[in-house]
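Structure first, commentary second.
Missing here is one protein chain; the remaining ones are kept as they sit in the complex.
Here is chain A:
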Amino acid sequence: MEAEKFQIDLGNLMAYDPSHHFPSLPDSREELTRKCLERGTELVQAVANALFILPSSEDPDGPIVTLPEPTTKLPREKHLPKPKPPTKWEQFAKMKGIKNHKKDKRVFDEQTSTWKRRHGYDRVNDDKDIPIIEAKPTDEPGEDPFAKRKAEKKQRVEKQEKNRLQNLKQAKKAGALPSHVQLAATALPITGTKTEVPKKANKQELENVAGMAAAATASGGKFDKKLPGEKPAKHPGKYRKFLPVVEGKGMGSQEKQQTDKILNKLMSQSSHDILDVNKAVSMYNVKAEKRRKHEKEKGASSSNSGKMKPKKKSFKKSATKKSSKKSAPKKH
């Protein structure tokens, strides 16, 4: 078994024997493990041979060698860090050729004639060190120059924050946001369709809703303590009307009326005719009565037949329409 070339990856301390194959599977498990361990020993010895040859530095714990890089390529855990896109200022500086000069930490402060630090606690050109601001001829009389300076500084800071946010957004678009920064949304974005703007509820609405909520308990809000100023619910309970047990005199049977009402409602809902049956029937009755009257008059006063009587035109709906649809309402 000479001339066996193992593939050795020293960076991973790995050895691979591509030439071995089991011609027949060993019968017992122990045989198998023994054979495997034998081959394994050979491979490990090969790796160790290559490993212990490496130059080592002495250490109290033991000899330390520098391993070469692993040859088997394995996939990364995360993507490679992407380069940050240049910020607006960096682009501008590059275009103009502005170089960044290293600045001193200590600067001489003209106001107090001392050496102060450039940024931070006791800094140069601080606003609170200015005792007097001389008035210029262009100044307005009622203006406070100190407040004006403060407001200007605040504006500058806000502008800087805005610019910083823009730069970070650009970086995020390029996928290169720094690890310690997160951009969080404070409000929902405005999409293309008109999203429902949560409008402010007025006092009435709130009171109504509060009343409804108060009544939404198991006992209808009857036993809850009322807060001062809380108005009772507008619709106090009672949603059903029960007929009296004993009928009074006067009006007809209330039960009959109730059932009639319900029935008529149902019928009118289900009937799809344009015709109003009741109206049609009453019209017919009126017409019939008039005709009868007419007949009577005709019979009574046949002498008056010579006179020209003005033709009585009925401006009401035509009879033909009536008669055709005089049948009982179709049951659906």
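Going forward, contacts are C-beta pairs under 8 Å (C-beta built on N, C-alpha and C of every residue); 3 or more make two chains touch, one makes a residue touch a chain; residues count from 1.
The definition used in the following text is that contacts and distances are computed from a predicted model.
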The chain missing from this complex carries, among "2-phytyl-1,4-beta-naphthoquinone methyltransferase, chloroplastic", "Ribosome production factor 2 protein", "Gap junction protein" or "NADH-ubiquinone oxidoreductase chain 5", the UniProt name "Ribosome production factor 2 protein"
Touching the left-out chain: which of A:Met95, A:Ala187 or A:Val245?
A:Ala187
For review purposes, identify every residue of chain A that touches the missing chain, sorted by number.
11-22, 25, 29, 32-33, 36-37, 39-41, 43-45, 47-49, 51-53, 56, 59, 61-67, 70, 72-81, 164-165, 168-169, 179-187
